[in-house]
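Here the complex is missing one protein chain, while the rest keep their positions.
To keep things simple, chains are lettered A and B as they appear, and every chain counts its residues starting from 1.
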Amino acid sequence: MKFKIIPILSILFFFIVFAIFFKALQKTSFYTPNINFEKEIPSFSAKIFKMDIEKNSEEIFIGNQFYLINVWASWCVPCREEHNFLMKLKEQKNLKIIGLNYKDKEKNASNFLRELKNPYDQILIDENGTIAIEWGAYGVPESFLIHKRKIIKKIIGPINENLYSEIEGIIQ
Amino acid sequence: MKNIKLILVFIFLCFLNINQSLANEKNLIFKITKNLRCLVCQGQSVHDSDSEFANSLKIVVQKKIDEGMSENEIYEFLKIKFGDWILYDPGLNKKTYILWLLPILLFLIGGAIIIKFFKINKIK
Partner (left out) sequence: MPSLIGSYSLLFGLGCSFLIIFFSIKNFKNSNLFDSKILSFSLLQLLFVVISFFGLILSFVISDFSNETVFNHSHTTKPLFYKISGAWGNHEGSLLLWLLVLTLFISIFLLNTKNQLKDYRILTLLFQQVIIIGFFIFIIKTSNPFNYIYPEPKEGLGLNPILQDPALAIHPPILYLGYVGSSIIFSSALAAMTLNWVSKEWAKHIKKWILVSWIFLTLGILLGSIWAYYELGWGGFWFWDPVENVSLMPWIALTTLFHCVLVLEKKPILTSWVIILSITTFTLSMCGTFLVRSGILNSVHTFANDPERGVFILIFLFSLIFLALFIFFFFYKPDNVKINSFFWLSKETAILVNNWFMMYFLSVILIGTIYPIFLDVISSEKISVGPPFYHKLIIPFLIPFLLAMAIGPKLNWIKSDLRNKFYLFSFLIISLILSSLIIINLKIDFLVNTILISSGFYLFFITTRDFFVHKFQNLAQNISHFGFSLFILSVLFNNIFSSEIITNLKVGETFKSKDVIIFFEKVTKKKGQNYETIIGKFNIVDSENIKQTLIPELRIYNQPNIVTSEADIKINLLSDKFMTMNLVQNQNYFNIRYQHKPFMIWIWASVSIISFGGLISLFKKKHEV
């Protein structure tokens, strides 16, 4: 009796291991954090682009409006891809776009905006990348959609056609 | 024989004195950042990495330490922002019972098998 059970069990065991590995192969090993969650926005203060003032997050995100905070840099190539969509989103009435200029030089950033036009209502400066960390961002570009001081959507990587229409859908 | 031993001991103590001063300088930030995974790298810790993300995270951790946050509070803070994936040390919780306890269980089973082996031997 015992002689039969062990083979069957071990074969069964290896089959399960096989199945799990097989399933794991279909998944990607690149990490994407949970995207759908509602969270309070972090509190921080940041310098304003080309101005010598510092603002608190409480002063920036006010009222019932939607905000889109977009982490960008002039040296970031995919940022150029999403720029057009940002320009289109600028047209939206109840959406304000806040830029978070990530580890950039002021001169390069100005040139970038002059070349591609400026979609931002306000630009904050993140000189050493710490504000992006507070937001839970780990690279450029990333964007967060905010409503009533809550993050309602997190976008990793450039905004594309689909994401654009999704944002449009949410804010209307 | 004895002399050799004494010499060995002496040499070792000498080695250690040289490094004594350096030993005390370990600080909290290294300990914490070594336990954080650099999310944009492939299998590197934040401490070991020089990527943009890692460099910024080091500044943030230093800031939190200065603000008086404890090690665990910093882990908690980062876990909320980036998920469990960022911590190299998977604490003992619902998700990791098997991870921590299975090896120990196997160790105990191994011990039991060896003891049983002797019992069978005795009978024979």
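Here, a contact is a pair of C-beta atoms (placed from the backbone, for glycine too) under 8 Å apart; a residue touches a chain by one contact, two chains touch by 3 or more.
Only a predicted model underlies this, so the values are computations on that prediction, with no experimental measurement involved.
Chemist: Could you pull out which residues of chain B are in touch with the chain that's been left out?
Modeler: 1, 4-5, 8-9, 12-13, 15-26, 30, 34-35, 37, 42-45, 47-50, 52, 55, 58, 83-90, 95-96, 98-100, 102-104, 106-107, 110-111, 114, 117-118, 120-122, 124
Chemist: Taking the full complex into account, what residues of chain A touch the chain not shown?
Modeler: 6-7, 10-11, 14, 18, 20-27, 29-31, 75, 103-105, 108
What we mean here is this: only the chains that are shown with their structure count from here on.
Chemist: Can you compute the centre-to-centre distance for chain A and chain B, using the mean CA position of each chain? Integer Å is fine.
Modeler: About 31 Å, centre to centre.
Chemist: Touching chain B in the complex: which residues of chain A?
Modeler: On the chain A side, the touching residues are 31, 33-34, 39, 103, 128-130, 132-136, 138-139.
Chemist: Under the definition above, what is the set of chain B residues touching chain A in their complex?
Modeler: Residue list for chain B touching chain A: 39-40, 52-53, 55-57, 59-60, 63, 80-83, 85.
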